[in-house]
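Yeah, one chain of the complex is gone here, protein chain that is, but the others are all in their spots.
Right after this comes subunit A.
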Amino acid sequence: MNKNQRFILKTLLSSLIRRRSRIAIALLGVAIGATVLLGMVTLCYDIPRQMGQEFRSYGANLLLMPANNQPTMPMTEVKKAVSLLPQDKVLGVTPFRYDSIRSNQQPYTIVGTQFDQVINTSPYWKIEGEVPKNPNEIMIGTDIAHFAKLSIGSTIPISGKSKQNSRFDEELTITGIVKTGRAEDNFIFIELNDLETLLEENNQAEVVEISITATQDELQRYIQTIKDNSSTVEPHLIKWVTQSEASVLGKLSSLLYLVTMVVLILTMICVATTMMTVVMERRKEIGLKKAIGATNKSIAKEFLAEGLILGIVGGVIGVICGLIFAQIISANVFGRSIVIEFYLIPTTIIISAVVTIIACLIPVKRALEVEPALVLRGE
């Protein structure tokens, strides 16, 4: 290390140590900028995904139906088709079977389904009481409950014909009443296995609803994969859900992008003005250095190094604060932890260093242009 380098290092260190309050201010400014940068960009990345999960409360977005005009499809084929989907994104797979029965001479539609899955694919069902857990237990739609004056705990007789054309008569207990505002209000729900015992059939489904976290394009791709691999199952997009989700989610993420942009630009300018004020104060020092023979280049180099250190230290502090900031928002709003894009961390530090250096060098350059004598005189 030659003499010159040692001198630069010494002035740098002493300038950092002696001017503690100024350095604290500059660091705080850079750290705020980096916090906002990392926090907002991380949120911007993650929120559309998080919101996508929220949108699953609208229920299923993919439908599997029997191909070739068959009335039903075997569940083994459905399982095969579902295994083609990314498992970590599938929230629920619910099979349905419909049949008509009579109860006290009134015709009704009975629906066989898996209740543990229905809760996942149709989280909006308002269920009073409980879903059936045992055989001979059913859940009825609210309109039937009104119409036939039934309540939880009462029993109703049902009768119908099995697929083998033998008659069945059963007495079933109501454990829950479901309200959706749609056709479900007029249905009787029973566990799929129990319905198939009555119908004397095994492992068949008429419709399978799937709720999966995916965009419309991803869904189209999954549909193509299933079409290519299965001849018994036909996938359909529930356009009503996916299209509306795509439009609303698009709006939300562009809102977020714009807000992030505005916030970022403003904070970066704020950081720059703070740095400029802190550096502008040192015009006298620059003048003195020039007067005793420092070249413009060496002064610029010194400020560059100082800016770099400030930018990196501030950036690291900001990265930590930014991650906490993003985590707080994600935990409060969505109750989930945020997914961090790791390449954002070095990017943030680099950007804050660059902004700091630029903000340092603008006033330094202005100070360098002036004659040292003028600066020292205080003009």
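FYI, contacts are C-beta pairs under 8 Å (C-beta built on N, C-alpha and C of every residue); 3 or more make two chains touch, one makes a residue touch a chain; residues count from 1.
Throughout what follows, contacts and distances are computed from a predicted model.
Not shown: a single chain whose UniProt protein name, out of "PqqA binding protein", "Deferrochelatase", "ABC transporter permease" or "Methylmalonyl-CoA mutase, C-terminal domain", is "ABC transporter permease".
Within the set A:144, A:177, A:212 or A:310, the residue that contacts the chain not displayed is A:144. Among A:36, A:138 or A:177, only A:36 touches the chain that is left out of the view. Annotation: of A:6, A:79 or A:251, A:251 touches the absent chain (contact as defined above). Interface residues of subunit A with the unshown chain, by the touch rule above, are 21-22, 25-26, 28-29, 32, 35-36, 39-40, 43, 47, 51, 54-55, 57-59, 107-109, 122-126, 143-144, 146-147, 179-183, 185-186, 236-240, 243-244, 247-248, 251-252, 254-255, 258-259, 262-263, 266-267, 269-271, 273-274, 276-278, 280-281, 325, 328-329, 332-334.
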